[in-house]
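What follows is a single structure, and I will ask about it in a moment.
Only a single protein chain was left out; the remaining protein chains are all shown in position.
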Amino acid sequence: MTTAVVEERHSYLDAPYGVAAWLLTKDHKRIAMLYLISITVFFAVGGLFATGVRIELLTPKGDMMSADTYNKLFTLHGVVMIFFFLIPSIPATLGNFLIPIMCGAKDLAFPRINLLSWYLYIIGGLLAVGVIAGGGLDTGWTFYTPYSTSSSNTNVSLAGLAAFIAGFSSILTGFNFIVTIHRMRAPGLTWFRLPLFVWAHYATSLVMILGTPVIAITLTLMIAERTLGLAVFDPRIGGDPVLFQHLFWFYSHPAVYIMILPGMGVVSELVAAVSRKSIFGYGFVAFSSLAIAILGFLVWGHHLFVSSQSIYAGFVFSIITMLVAVPSAVKTFNWAATMYKGSVTWESPTYWVIGFMGLFLIGGLTGLFLATMGLDIHLTDTYFVVAHFHYIMVGGAIMGFLGGLHFWWPKMTGKMYPEAMGKASAILVFVGFNFTFFPQFVLGYMGMPRRYYAYPEEWQVLNVMSTLGASVLGIGYMLTFLYLVWSLFKGKVAPANPWGATGLEWETSSPPPTFNFDHDPVVNGPAYDYKPARGVHVGR
Amino acid sequence: MADSHPSTALGAGAAAHPKLQHHFYNMDQQLEASILGMWIFLVTEIMFFGGLFMAYIVYRTAYPDGWASSSQLLNVYLGGANTLVLICSSVTMALAVRSAQVGSRRGQIVNLMLTMLFGTTFLVVKYFEYAEKFHHGLVPGALWNPQHELADGTLVALALPSGSQIFFSLYFIMTGIHALHMVVGLALMAIILWMAWKGRFSPQYYGPIEVSGLYWHFVDIVWIFLFPLLYLLGFHLGQGH
Partner (left out) sequence: MSSAHITPVRTYVAVFGALFVLTIVTAVVAYFDLKFMNTFVALTIACTKATLVVWYFMGVRYNTPLTKVVVVAGFFWLLILFGLGMSDYLTRPWLGVPGR
């Protein structure tokens, strides 16, 4: 490419100018950046709680803090990370930024509702800060009754309200995506020409719409029971606490698909770009996103295997849980097949994506262990479960988020980050992550329960390894934060298409103008239209 | 996909309608998007109330006698009247939207006001129903003290089978949340009424009144299910008081 002449150009970042112009914006790209800043803050808060947990677990006895404090630390770690970081992360940042552009549209269908969703997120977040400042929460992020409704002395209702509002924020994001993808695609952009990132977010949005309201009503019932005495789960008047679990997990299981599907969408994009090849089996990958979203609603009972749920219902949930692994496996095979005989370059996004694939594989496979009812009886509520979901949510979703953040950073900010740092932090995160969580599989297998602050002496080595790994992981995240922020001030100016990737987003400037395109895009070809170099055959 | 990709043309010689938002090609696309969007929101409402109906199914199955006896204590005539009131409000709402579609400002205003009148009537009746429950100690929690009112007005204790307190919890929560939705609906209608008064709607632009109507009808549909499920459950056992 010819040297870029740095001219005075106006992008969405500086036009119009001023704080009010940002806080009252209707531009999906600005809203994405507002979200990016907010979720980073909550990630740090959630990380601090995790630090507290891991420091206590350095020693076998509960000696650094009281059990009550420990309960609050792991509870708040979960609540903050799930509701205020993971659920919004990719959709509200990368999704908000890219979906309209990838559809060739000027904005999402409902820009003001998009802004409303951010404000609701902030309100929910402030309430969460209120919970933290007001003495915390100790029910576990799962809020199980009857403890949450009858016994806990912490800010249960406020926390429930915070999660309710954050959930409503995610509903508004999801419904915006669905309408945009259905009704605002550019001429020529048929469904099967859409990037897989869009398919993934469409599936995620379906889950947001259909699942989130159920946790909203569940939290409402919990708050009503706790504050108004309108009891529905109380066994003393004939209620069933397990009904709470059914209603809670009806959302919370699909919620984990809200957290991973967008990451899978990111991986599809990155794999195609770094392999310079169309995704193998595009149709299968697209439909697998939908299959995961739909099947994900049919498996919630696997969280209730030991709750006194009927074992006959357990059989059904167990079998369907095995089935839901299939579409995820389809994706993993297809990504690998894409890279095979692709023209793979080892750029920083490649590192993040390979990290995702390896860690997601382990996380997904260990899910099958837990889906097997007989085995789950021994593994449930142990560190095996903790390791399983962290492999998916941190090894998978967060690596996917960071990989996507790196890949689209030049587009969103107009700056390049130092490539060597991008690779270094990916490696640090990968290594630190494995040292943190692999020992937890072993601990769980040996029987160490989750949510306990003390454990038998013989498990200390593994716990210390886990905490050391967490330190490395934390350093990796902090390094990423530092050089990304550094790049905003000192990074090289980014060209329109630094990775040489295909996609509508790379056809506009870095960063894009407020209305995304200088011309109205028309799409004529498939999504990943990589031309083979020098006549070399690179696949279908 | 063969489903209509909205034409990107505004129409020969047409200037953009002042209400056309910048990211839509034309008013048709904008209206379609709004209707689709409101329906997706209503799907979330279906699932929101759905959780309550799930609890209803579980406990009614578990306590059929307690629930039938408790349901007897609800006033079928007030509940039935309220059902008819909401149906009337739905018809006037539909007529209000139709008035906008044919450009009748008067029709919009009259029908919207009638809709709001019916909605308010519903809430007033609800208030009297709730007051009666409090009077008879049928409020779960600290105030739970079921009583039966004799002909001369004195109250005597009433023994209810198990599951009754849960019935009344769900009664209050389900009708209460429904009533909250009605209040929001009335606020929406007030805004729409103001817009109609100002002559904002026309056959080319009536999106807001249409989607507000969708919300209103939905709230009516919830009540269509609540009435038989809560009030008629024990009707064949007589009306107890």
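All chains are identified by letter, namely A and B, in their written order; residue positions are counted from 1 within each chain.
Keep this in mind: a contact is a pair of C-beta atoms (placed from the backbone, for glycine too) under 8 Å apart; a residue touches a chain by one contact, two chains touch by 3 or more.
Remember, it's a predicted structure, so these values are computed and weren't measured experimentally.
Enquirer: For the chain left out of this view, which of A:Leu13, A:Val129 or A:Leu298 touches it?
Expert: Counting the whole complex, the residue in contact with the absent chain is A:Leu298.
Enquirer: Determine which one of B:Ala16, B:Met54, B:Leu117 or B:Met195 touches the chain that has been left out.
Expert: Selected residue, touching the omitted chain: B:Met54.
Enquirer: Out of B:Ala16, B:Ile35, B:Val110 or B:Val125, which is the one that touches the chain we can't see?
Expert: Checking each option in B:Ala16, B:Ile35, B:Val110 or B:Val125, the one touching the absent chain turns out to be B:Ile35.
Enquirer: Out of B:Tyr130, B:Trp144 or B:Phe225, which is the one that touches the chain we can't see?
Expert: In the full complex, the listed residue that touches the missing chain is B:Phe225.
Enquirer: May I ask which residue of B:Ala16, B:Ala94 or B:Met195 touches the chain that does not appear here?
Expert: Selected residue, touching the omitted chain: B:Ala94.
Enquirer: What subunit B residues would touch the chain not displayed?
Expert: Counting over the whole complex, subunit B touches the hidden chain at residues 3-4, 27-28, 31-32, 35-36, 39-40, 42-43, 46-47, 50-51, 53-54, 57-58, 61-62, 76, 80, 83-84, 87-88, 90-91, 93-95, 98, 101-102, 203-204, 206, 210, 213-214, 217-218, 220-221, 224-225, 227-229, 232, 235-237.
Enquirer: What residue numbers in subunit A mark contact with the hidden partner chain?
Expert: Here the touching residues of subunit A are 182, 210, 214, 242, 246, 250, 297-298, 300-301, 304, 309-313, 316-317.
Just so it is clear, only the chains that are shown with their structure count from here on.
Enquirer: Taking each chain's centre as the mean of its CA atoms, how far is subunit A from subunit B in angstrom?
Expert: For subunit A versus subunit B, the centre distance works out to 35 Å.
Enquirer: Using the touch definition up top, name the residues of subunit B that touch subunit A in the complex.
Expert: 1, 5-6, 8, 21-24, 29, 32-33, 36-37, 40-41, 43-52, 54-55, 58-59, 62-63, 66, 140-144, 162-163, 165-166, 169-170, 172-173, 177
Enquirer: Would you pull the subunit A residues touching subunit B in the complex into a rising list?
Expert: So the residues of subunit A in touch with subunit B come to 100, 105-111, 171, 175-176, 178-179, 182-185, 187, 190-191, 209-214, 216-218, 220-221, 224-225, 228-232, 237-240, 243, 246-247, 250, 515, 520.
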